[in-house]
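The complex appears here without one of its protein chains, the remainder shown in place.
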Amino acid sequence: MSAFGAALKRELLVLWRSPAEMINPLFFFVMVISLFPLAISPKPEVLAVIAPGVLWVAALLAVMLSLDGLFRRDQESGVLELLLTAPVMAVVPVTAKLLAHWLLTGLPLVLVSPVLAHMLQLPNAVLGTVMLSLLLGTPALTIIGAIGAALTVGLNRGGILLAVLVLPLYIPVLIFGAGVIRAAAEGGAVNGILAILGALLALTASLGPLAVSAGLKISSGN
Amino acid sequence: MAFESFADFLAMGKHGFYVWSAYGISAFLIIASMVLALRGQGQVRQTLARQQRRAELDAEVNDESRT
Partner (left out) sequence: MVWQTIKRWYHMLGSPRYFYTFSSLVLPWLTPIALVTLLTGLVWGLGFAPSDYQQGNSYRIIFIHVPASSGALMGYMALGVAGLVAVVWRMKMAEVMLKAIAPFGAALAAISLVTGALWGKPTWGTYWQWDARMTSMLILLFMYVGVIALQNVIRDPRQAARAAGLLAMVGVINVIIVKYSVEWVQTLHQGSTLKLFGESTINPAMKYPLLISMLGLWLLYAVNVLMRARTEVMWRERRSKWVAKLVTRPEKGER
């Protein structure tokens, strides 16, 4: 626990010192969402139909784009090598890193999502489900995306490749995340779908860090 | 034979276009993949043979210069 705590503290501190990295995904999220009423139609009844998908696609892209540089700075400064050869298993610092990243980029998205959902004309009764679905979904997105980031860390044109690798893996989370909001908006039962989202999160949180550290080892060539 | 004549066979009921374009595209993709696999093999062989010849020539030149 102490190794984990120390790693978490370090990661949080590093991220805290470069606030642009946590604010930019948030702005991206808000901006992308505000494009849709302008591009499709500002009519409330149209917006309410597309809102779940728009919220989720925007969140997914924001998380994915924020991950591109997740391991790059560590690799450039050589910290990554140390991390992988340290006596502690690589999974521990990797998990801390993912948690820190989610706390400072994913969680803000969750917190502003009710405002955006309201702007997209979703009924107030649904706002809780919106937050809950993003709360369960965005950590899974961070972890899955980190696998792609780990595999492309040494490549200088990682951005678009990361999208090609990661977007297909995001599809189940997207389907259930947007689906639960849609079900709630139509007045259906949501608990079962939330449970599936939770199961996806449990699966990614348990196996994901292993895959991420394996990917980092492969990318650093040992 | 499920068809009366060859023209019937080509017409496939009213669905000749769908059936034959499906098979045409499939054949194209399969053959293309096989040809690419074969060509890759040939290319690697050629490259290696060329490298080997060059290495042998280099060795000969070195021998001559030594004597």
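Per-chain residue numbering starts at 1, and chain names A and B are given in the order in which the chains are listed.
We take it that a contact is a pair of C-beta atoms (placed from the backbone, for glycine too) under 8 Å apart; a residue touches a chain by one contact, two chains touch by 3 or more.
Values in this document were obtained by computation on a predicted structure and should not be read as measured data.
Visitor: Over the whole complex, note the residues of chain B touching the chain we left out.
Guide: For chain B, the residues touching the absent chain are 1-3, 9, 12-15, 18-19, 21-23, 25-26, 29-30, 32-34, 36-38, 40-41, 44-45, 48-49, 51-52.
Visitor: In the full complex, which residues of chain A touch the absent chain?
Guide: Interface with the chain not displayed, on the chain A side: 144, 147-148, 151-152, 154-155, 157, 161, 164-165, 167-169, 171-172, 175-176, 179, 182-183, 200, 203, 207, 211, 214-215, 218-219, 221.
What we mean here is this: only the chains that are shown with their structure count from here on.
Visitor: Find the geometric centre of each of chain A and chain B from their Cα atoms only, then give the gap between the two centres in Å, rounded to an integer.
Guide: Chain centroid spacing, chain A to chain B, equals 43 Å.
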